[in-house]
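Step one of this worksheet: look at the structure below.
Here the complex is missing one protein chain, while the rest keep their positions.
Take a look at chain A:
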């Protein structure tokens, strides 16, 4: 394919001036984009994580990493099996995922609605934008005692906290992208007699989608981080709860099991969002390719 292209190109524009070339000269110019990341290779996003695992394994095996610092991968695997069989690890993962997905869903919905309201109306902006910026600068950890007072120590406190944490990146990125939409599209929509609802659906939301998806990547990650915090409060289940207990009993291997689970979830979730991104934004021509 590439060779054929190069051959036809050579007929038209020889790479070397004819006076210096001894005869027909193959065109050796590179036909793909010279600047930019180059063509996409399959499964390339696994390379980094697998390399990290390899370093960890080799380090533990050779004794560079002492078990007191970081449990070796095979011991973590053993601990994982132990937790899975004897301590209902699957159930704990399920509980944590449910909290995180529920909170994330609420946060995403809330973030988008607030971003659109504040992005498209001055009243909305006056009411919404300030409080969101204030909320942004308050550490969530500092808010939890308040939430405990408001919502108790049950599930609603946990889900609400995660929803509020995830709302922020969704709001900020969606709002930013929305305000960045070319004003000429609004002008076009006006000349086409498009109503407000149709305008939001056809111009605002698709135009803000790149920002929303970036926000979603942040939100997915912080929804998992939020678990660690909320599950320290009166939990009977969940990965955060398991890790809190392990911390009290000094079980490093269990903590590492928890960390690995977090890492894997975060990585998978981010990969999923990026796949969505690539499909949903196929109308763009970017360096992503």
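Points to keep in mind about this one:
Here, a contact is a pair of C-beta atoms (placed from the backbone, for glycine too) under 8 Å apart; a residue touches a chain by one contact, two chains touch by 3 or more; residues count from 1.
As a working rule, contacts and distances are computed from a predicted model.
Its UniProt record calls the unshown chain "Aliphatic sulfonates import ATP-binding protein SsuB 2", which is the correct pick from "Chemotaxis protein CheW", "Aliphatic sulfonates import ATP-binding protein SsuB 2", "TetR/AcrR family transcriptional regulator" or "tRNA-splicing ligase RtcB". Between the chain not shown and the residues A:128, A:164 or A:203, the one that touches is A:203.
Taking the complete complex into account, A:188 is the one of A:54, A:90, A:109 or A:188 that touches the chain left out. Residues of chain A in touch with the missing chain: 184-185, 187-194, 198, 202-203, 206-207, 209, 282-285.
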